[in-house]
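The structure appears right after this line, and notes come after that.
Of the protein chains in this complex, all but one are displayed in their positions.
Then we have chain A:
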Amino acid sequence: MATTSAPQPKTNHIGLTVLDYRGGKTTLCAGCGHNAISERIIDAMYEMGVQPEEIIKMSGIGCSSKTPAYFMSRSFSFNSVHGRMPAVTTGAVLANQKMMAIGISGDGDTASIGMGQFVHLMRRNIPMIYIIEDNGVYGLTKGQFSATADIGSKLKTGVINDLPPIDTCALAIMMGATFVGRSFSGDKKQLHTMLKAAIAHKGTAMLDVISPCVTFNDHEGSTKSYKFMKDHEEPLHDLNFVPYFEEINVDYDEGTTTAVQMHDGSKLLLKKLEHDYDPKDKINAVHRIMESHKTGEMLTGVFYVNPDAPSFLDLLNMTDTPLAQLPESTLRPSKATLEAIMEEYR
């Protein structure tokens, strides 16, 4: 009897299939850009061979903050309160620095109610991936402008936004984030590459992903619609990424491509569309973002990266074992120590 072996599912370098990275069924609107982002996260985590149990998925409140339910079911997740995911993530990372944190936020969650926590997270350079699923509108409360809505942009109801937007990328760079980029949920290749590089980064990787809201903000007059993005997206460079476990042997042309070495040996390759773009130049990065506001283009790409900056954890000089796993013998000083302290107070 002839034997036919069933085709083995493809596995990544830690032996898991892409199914091991999937989550629950989405309850977001059909066609929502957030779902595309979830797909990219699944692919990137799978390709990078991240152990799902070593991931914490963090979020606040809003459509975006629901999405951690839709990817990586084997990972631990915390859906907290509006705008305050950074604090919960900070505490969690302090307690166990070996866990990798991915935080999903929205433009309302980050740029309005959560602005205070956002800037302090960037300032601390907490190791995590911070994704803003940015549609310029509040979805769950049915279509109010958020603080990233462009001036002059229009809601479905005809309301025109008359306040200037907050550029979360420029802000993140100024506040101290060490990996800052903007992408578009419809740009599969760019977002995928940026996510893989973000996984390899050891400080805060902040990605603002324009993710059109198909229900409230995807029409004429919206500057965050699919059509507007397709018409106005201006990539700063072509991106490629080579993880540390792949042989670094790629075809790139010196002079037109910049390679940024990440701390684990991975390489982020930026093929220049602009002649002199240096992703480590903070001032130029902010300058280019500001310039794009004037020209009306939606600049995308990795604006700024500094893989060498110390993270907040480096500054704390913590013991190697995660604090949450320290045994009682380490956590509680001896009786003699207490007696000596008591003597000082006599």
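The rule is simple: contacts are C-beta pairs under 8 Å (C-beta built on N, C-alpha and C of every residue); 3 or more make two chains touch, one makes a residue touch a chain; residues count from 1.
What we mean here is this: contacts and distances are computed from a predicted model.
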Absent chain [UniProt protein name; select from "Pyruvate flavodoxin/ferredoxin oxidoreductase-like protein", "Hydrogenase expression/formation protein HypE", "AraC family transcriptional regulator" or "Glutamine cyclotransferase"]: "Pyruvate flavodoxin/ferredoxin oxidoreductase-like protein"
Given A:R22, A:R84, A:K188 or A:H263, the one touching the chain that is not displayed: A:R84
Hidden partner chain, residues of chain A it touches: 51-54, 56, 68-69, 73-81, 84, 86-96, 98-99, 116-117, 120, 316-320, 322-326, 328, 330-333, 335, 337-339, 341-342, 345-346
